[in-house]
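Let's turn to chain A:
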Amino acid sequence: MDRIRGLLGERILEMTNPAVRRIFLTLAPQDLVWALGRLKADMGYWHLSTISGVDLGDAFEFLYHLTDDLPGSLHVRTRTPKAEARIPSICSVIPGAVLYEREVQEMFGVVVENIPDNRRLLLSDDWPDGQHPLRKDWKHVRPEEKIPGGKS
Partner candidate 1 sequence: MKVQIPIGPQHPALKEPIGLRMTVEGEVIHDADLRLGYNHRGVEKVAEGRSYIQNLYLTERICGICSHSHSTTFAQGAEILFEIVPPKRGQFLRYLVSELERVHSHLLWLGVAGHEAGFDSFFMYVWRDREIVMDILEMISGNRVHYAINTIGGVRRDIDEAQRTKILDLLAVLRARTSFYLNLGTTEPSFVGRLAGVGYLSKEDAMSLCAVGPTARASNVPRDVRKDDPYGIYDEVPFEVCTADTCDVLGRTVVRIKEVLQSYDIMEYLLRNLPAGPVAVKAPRRPKPGEIVSRYEAPRGENIHYIKSNGTDKPERLKVRAPTLGNYAATIAMLKKGFIADIPLIFAAIDPCICCAERSVELVDSRSGRPSVVRWSELRRMAGRRAARDSKKRNVEWPL
Partner candidate 2 sequence: MAALKPLLYVFVYPGLLFLFAYGTFCEWFDRKVYARLQNRMGPTHTGRWGLLQPVADFVKLMAKEDVVPEKADKGLFTALPVVGLAVVATAMLLVPVWHVSPTASGFNSFSGDIIVLLYLLSLPTLIFFLAGWSSTNLFSTVGGTRVLTMLFGYEVPLFLAVLSPALLAGSWRLAEIAAFYQARPLLLLVNLPAFAISLVCVQAKLERTPFDIPHAETEIVGGTFTEFSGKKLAFFRLMTDIELVVSSGLLATVFLGGFPGGVGWGFVQFILKTLFIIFLLSLMRAATSRIRVDQVVSFAWRFLAPAAVGQLLLVILLKGFMP
């Protein structure tokens, strides 16, 4: 933790350690690429497990789950307001992130800047634009189940 603090210094907004070998770090979106580059180069955090997004109501929170050869994992958190959701692409640092960024982009409707490939990943091609299923205000209404036939 101290090494991370020394490495990133002032730009850390918040750092917690809620469980064994788990470090949560909060950064501003514009510092993300720089910070991940430093973490990769100096601390060996080269592996991005995934990006998870959470809808907080009026903002989105994105967690970049990083691991390295050392025990434990680092979770870099960043927040962006829902009205103008933008996060930078980290593909320049970690090329394998593109799939996760595509997923986040279509699920939350956030704009990932400079993403090398912004096609849809999981949703079908004819999915309507502007529908982002993992937002909390996107409600899925389960259709009534119809079983063919019937008790005669």
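One rule holds in what follows: a contact is a pair of C-beta atoms (placed from the backbone, for glycine too) under 8 Å apart; a residue touches a chain by one contact, two chains touch by 3 or more; residues count from 1.
If you want to know what made the cut, all candidates are chains of the complex that A comes from, given by their letters.
Owing to the predicted nature of the structure, the values given are computational and were not obtained by experimental measurement.
Enquirer: Of 1 or 2, which one touches chain A within the complex?
Expert: The candidate that touches chain A in this complex is 1.
Enquirer: Taking the complex as given, what residues does chain A use to touch candidate 1?
Expert: For this pair, the touching residues of chain A are 18-19, 21-22, 24, 46-50, 52-55, 63, 65, 67, 69-73, 75, 94-100, 103, 107, 120-124, 126-127, 133-134, 140, 143, 146, 148.
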